[in-house]
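One protein chain omitted, others in place.
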Amino acid sequence: MKHLLATADLDRAGATQLLDTAMSLQQNLLGKQVRKLPTLRGRTVITVFYENSTRTRVSFELAGKWMSADVVNVSAGGSSVGKGESLRDTALTLAAAGADCVVLRHPASGAAHRLAEWLDGTGTAVVNAGDGMHEHPTQALLDAATLRERLGDLDGRRVAIVGDVLHSRVARSNVHLLSALGADVVLVAPPTLLPVGVESWPVTVSHTLDAELSELDAVMMLRVQAERMHGAFFPSAREYARSFGLTEARAAALPDHAVVLHPGPMLRGMEIASTVADTPSSAITEQVRNGVHVRMAILYHLLAAATEEDET
Amino acid sequence: MAPPSRGADRTAGQPAPRELLTADDVARTIARMAHQVIEKTALGSPAASDVVLLGIPTRGATLAARLAERIAIFSGVDVPYGTLDITLYRDDLRNHPTRPLEPMEVPGGGVDDRVVILVDDVLFSGRSARAALDALGEHGRPRAVQLAVLADRGHRELPIRADYVGKNLPTARDEEVSVLLEEVDGRDAVLLVRPHGDDATGEAEQE
Partner (left out) sequence: MTTASLPETGTVLVTNVRPYGEGEPVDVLVTGERIAEIGPSGTVTAEEHAERLDGRGGVLLPGFVDLHTHLREPGREDAETVRTGSAAAALGGYTAVFAMANTEPVADSAVVVEHVWRAGREVGLVDVHPVGAVTVGLRGDKLAELGTMAASAAGVRVFSDDGHCVADPLIMRRALEYARGLDAVIAQHAEEPRLTEGAQAHEGERAALLGLAGWPASAEEAIVARDCILASHAGARLHVCHVSTRGTADVLAWGKPRHPRGATAISAEVTPHHLLLTDELLAGYDPVNKVNPPLRTESDVTALREALAEGTIDCVATDHAPHAVQDKDTEWAVARPGMLGLQTALSVVVETMVRPGMLDWRGVARVMSERPAEIARLPDQGRPIAVGEPANLVLVDPDARWTVRGEQLASIAGNTPYEGMALPATVRATMLRGRMTAADGATVGDGVRTATGATERTGGAR
């Protein structure tokens, strides 16, 4: 693995290997007095975030630090990034400064792909930490790690992804990954929040959440941004919550073993009832914990081995 | 990714490996090591230390289990055993394709204030033992750490010495010693493989 740009690039074996590594790392760190592995000593990881995301950035930072990498955080506000320097120039600067890995969060779909192209030949690995509406592969991997922890093998498991699929990079990454892992994915949203062309995705589509609940092993509630109402994607927050929110009644209609996921940050009351977010079926805190282990696994696979350049 | 084979299936055209220890030799050697452990740690006596065996995957883990079994038969004491994955502590990760992580099972009760015996199949450069010491250190503070190996082939690169050696096997540096174990390889044996061209990738050299 040279970069991690999209879960669409992962097959079942590759995804399983990453998830197994994450699980081993979790086991490895369990009960340890010192939560520090020397594995990435001397390697430099630079996180570059053009959008704010405390959760994802901290998770990557911890992942790097627990493996003894030097982690440098660059945010759009505090650097030449904010002064209009092009992404390409920023990328080349970071590579020249000795980054072994760049973790990129960017509002443009495909930004991580472009970065990987610009860095081709420098040996710098790129991890996509969310690009526009395209993918957020590490989020999908941590979701899958969480589901595997709760449900075991995902083969044949039915997972609903509910909400703003159209604008969601989390949804795209999860569709690819969960399908690769053998799960049946059902997208639940009003037609306005589903992309044109969704017919070609390996999913089924539903516009009625209530009809799906009793068959689900897991439900993933996507974040709905209030500003979407201005684009007339749905009439009001109230109507959205009434049709697609995970209310207490809907949570009760889920099978007992069903897992509730949310990529966070949550809009309690709109996407998910506050009481539901705090029940045992909710895996939201496990998602955060698994996030670090999954990202450690990714850094391990990208940085703790001979690169392709070294081998040739 | 399957762990690299340690000589179970050599491809044609390579020199035939020489069998240094037969299956019977291996069994006898492990039994002798079990007696040495009992003696050195005074197992079964009132002054006995609290002993834990930690095998280094893959074959060290198998050996630890066998040692524990022999010790129980000979002394009546059940010694807890587990595995210690050292992959994340290796200093040669960047010389190889990604290594899959191995299971990690430290027995209940941890390692604090116990005598930990690290078990590996072959002692060569000493780098695996060094990585194992680092890995162990983050699980706690053992009272003492000892090292048991089935075969010591020399060529140390670090000041490391085994407390229990099944068999000393003088070898040339470019030779390769392969330990085969029933549970992993289908039979017990220790083989000496002569150098074969420039694609020598035996794991013993990478120890």
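By written order: A and B. Residues from 1 in each chain.
The working rule: a contact is a pair of C-beta atoms (placed from the backbone, for glycine too) under 8 Å apart; a residue touches a chain by one contact, two chains touch by 3 or more.
Small disclaimer: the values here were computed from a predicted structure and weren't measured.
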Neighbouring displayed chains - absent chain, whole complex: A
Kindly state which of the options A:V58, A:V72 or A:V198 is in contact with the chain not pictured. A:V198
Of the residues A:A8, A:V58, A:V205 or A:V288, which one touches the chain left out of the display? A:A8
By the document's definition of touch, the residue of A:R43, A:R57, A:H106 or A:H262 touching the omitted chain is A:H106
In the whole complex, of A:K65, A:R114 or A:R268, the residue touching the missing chain would be A:R114
Chain not shown, touching residues in chain A: 8, 86-88, 106-111, 113-114, 117, 131-135, 169, 172, 195-201, 231
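The rule is simple: only the chains that are shown with their structure count from here on.
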Can you give the whole-Å distance between the Cα centres of chain A and chain B? 39
In the complex of these two chains, what residues of chain A are touching chain B? 1, 17, 20-21, 24-25, 27-28, 31-34, 36-39, 67, 300-301, 304-306, 310-311
For the chain B and chain A complex, residues of the former touching the latter: 1, 85, 88-89, 93-104, 106, 110, 134, 137-140
